[in-house]
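One protein chain is absent from this view; the other protein chains keep their places.
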Amino acid sequence: MPSTNARPPAGPERPLDEDLIDDLVAANRTLARLNVLDAFGHVSLRDPRNPHRYLIARSVAPESVTAADILALDLDSQIVDPCDDGKLLYRERFIHGEIYKARPDVNAVVHSHSPTVVPFTVTRARLRPLLHNAGFLGLGVPLFEIRKSAGEGTDLMILTPALGADLAQKLGKDAAVVLMRGHGDSVVGPSLPNAVFRAYYTEINARQQLAAHTIGGPINFMTRAEALTSNQAMLSASARPWALWRKRALAER
Amino acid sequence: MPSTNARPPAGPERPLDEDLIDDLVAANRTLARLNVLDAFGHVSLRDPRNPHRYLIARSVAPESVTAADILALDLDSQIVDPCDDGKLLYRERFIHGEIYKARPDVNAVVHSHSPTVVPFTVTRARLRPLLHNAGFLGLGVPLFEIRKSAGEGTDLMILTPALGADLAQKLGKDAAVVLMRGHGDSVVGPSLPNAVFRAYYTEINARQQLAAHTIGGPINFMTRAEALTSNQAMLSASARPWALWRKRALAER
Amino acid sequence: MPSTNARPPAGPERPLDEDLIDDLVAANRTLARLNVLDAFGHVSLRDPRNPHRYLIARSVAPESVTAADILALDLDSQIVDPCDDGKLLYRERFIHGEIYKARPDVNAVVHSHSPTVVPFTVTRARLRPLLHNAGFLGLGVPLFEIRKSAGEGTDLMILTPALGADLAQKLGKDAAVVLMRGHGDSVVGPSLPNAVFRAYYTEINARQQLAAHTIGGPINFMTRAEALTSNQAMLSASARPWALWRKRALAER
Partner (left out) sequence: MPSTNARPPAGPERPLDEDLIDDLVAANRTLARLNVLDAFGHVSLRDPRNPHRYLIARSVAPESVTAADILALDLDSQIVDPCDDGKLLYRERFIHGEIYKARPDVNAVVHSHSPTVVPFTVTRARLRPLLHNAGFLGLGVPLFEIRKSAGEGTDLMILTPALGADLAQKLGKDAAVVLMRGHGDSVVGPSLPNAVFRAYYTEINARQQLAAHTIGGPINFMTRAEALTSNQAMLSASARPWALWRKRALAER
């Protein structure tokens, strides 16, 4: 867990590890191929050199992100390197910056319009874990209703630091996922592979819960203890799919 | 918005910009790849040189459209250039011509058998916006019932100028989408990227609304103000997916 | 419509047109790519040289059929050319032979486990046309219950001429599709492109009817007159998708 108090020392900065940039490129492309991200959505990584910054692509569709698109923002979601001035940024980047401020345990954030998650943001049924890989949903799945923050006439997007902070507050101290009404979700994790894993299995659990509603009758969800145990196990088990996904994404570059 | 009164000056005509032809080719192929268009359906663009004409492919399946297939029709959907005489035209091209007559604000039209939209044309549930990208559905989603225009024994197709005019009238002055019972929809926009974006997100919203009906309970649709704000935002935001889609479609040519 | 009375003259036989063989190869591969056929199922064509014979692949999965796999059977579904002796034949080939005997208007047959059609063979809801392209369903969609012919202990397959004849009788004189309980369907047409078109749109109509049941409320099916008019229109309109499908299938050979 990075400290959020210590400022990094001044002076020339280490260049970013190329593997790390590749990780972020692979995460974008993987979630696009898995149909969690469409032409919108974004993935970020807290800068391991400086916990007060995060890495994210400039405003391009996730499936076309390359290493050259990655830039660093501070936690107010402003450009750090003057060389990046003038680059078009994601309008909703405040989702990332404000979550990193509020959650020092979080090192990666995925914001998506996860297609089967959206219906669970506009109905009363709660998204809950039924598949063991989705145990992290047992940490809570709060729903952010933008009308409470910004009234009934927005475009539902997180366009200001203040809205980002409200979203981060709704996410709270424990949850891995916050639903965004009529919009999608934001998923966080202690590492990039884990955040990608969670974003994918949030969508899969939603599909399977939808099917369970179709079949009908009470759904036998995971107990809270099962969810917590499973979440813990998946922190390391997410390495296996990540190895596959990363390799495949970078081979298709 | 092109004027519909001023006739263009006579005289030799500027050739069409190649990029524009590529736009129309890319729009056809993109909507086929996104499964909005199947082997049927068509996309058109109002001719920027002359608002009394529009550009559309000759009668070929959308995914196989090439630059050589594009031709110009007048707003009565008749061939303009004698060189095109004898080419097979889409039988339902009147959808396009009559909408361009009735809606000077419209510069692009997509007609499709959008697969998840069709069920909403034969049931009582109204298709309404629940996903922010589909805010344009808040402009109204009228349903065209061909039985009212042409009786109970048609093949449901828009084969005459009169049926095209009835469809355009049902679309009305504001809506972006008109449903066609047992058939599909026609989607319009101020620009080609926006019409493609709207055709895609009409299908996506239909899928998510179908899932919401499966989950059950009241659906928390967008308010009218949210829909209008979102629609406005998406007029420019549709540039990002379009850049991706166009590049990909033309690379696969 | 071929005569079923006149026997062809004896003597050396014209070789089959290569384009026709390619048609049959393309039909197999297309319906596999469109997910109507899986590793099972088969497509046949009445031999244009001799209406008392039909062409079909030896027993291979549809997506891997090549020209070398095509052979001729008589209407008792027996090998005609001694060179073909010993080739493994589809066990359910009697579906084809018996339908050709009973329906002189039929020149092509598709038997498939069409995935969304199967659920309509085991529930009480009738599959009915709601999409204009599926107007042919208005000719009737009888359900073949093998228990009535062969008792409660079969493997549901059409393994004898007698079962094929019962299936053909259930299809009747008019229908384009006969459902087979717990198994799939058999679809017929006056031409191969039309039979392929009908097999595909039977599956599509089933998907859309399934969605309409999910949405709920009465479904506004096509009237009988609409269905008949549409069916007539599609006899020629099926040429457009066929041109695309055939080209694509043969290019991927």
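In order of appearance the chains are A, B and C, and numbering begins at 1 in each one.
To be clear about the criterion, a residue touches a chain if its C-beta (ideal position, glycine included) is under 8 Å from a C-beta of that chain, and two chains touch if they have at least 3 such contacts.
Source: prediction; values computed, not measured.
J.: Could you list, sorted by label, every displayed chain in contact with the chain left out?
T.: A, C
J.: Who touches the missing chain here, A:Leu130, A:Leu179 or A:Leu192?
T.: Considering the complete complex, A:Leu130 is the one touching the chain left out.
J.: For the full complex, which residue in C:Ser77, C:Thr116 or C:Asn194 touches the chain that was left out?
T.: C:Thr116
J.: Given that one chain is not shown, which residue among C:Ala67, C:Ala125 or C:Ala162 touches it?
T.: Candidates C:Ala67, C:Ala125 or C:Ala162; residue touching the omitted chain: C:Ala125.
J.: I need the residue numbers on chain A that touch the omitted chain, in ascending order.
T.: 130-133, 135, 204, 207-209, 211-212, 214-223, 225-226, 228-230, 232-234, 237, 240-241, 243-245, 247
J.: Which chain C residues touch the hidden chain?
T.: 38-40, 59-61, 63-64, 91, 113, 115-116, 118-125, 147, 152-157, 181-183, 210, 213-214
Rule of thumb we're sticking to: only the chains that are shown with their structure count from here on.
J.: Please tell me the distance, in whole Å, between the geometric centres of chain B and chain C computed from their C-alpha atoms.
T.: Here the centre of chain C sits 34 Å away from the centre of chain B.
J.: At which residue positions does chain C touch at least two other chains?
T.: Counting only residues that touch two or more other chains, chain C contributes 214.
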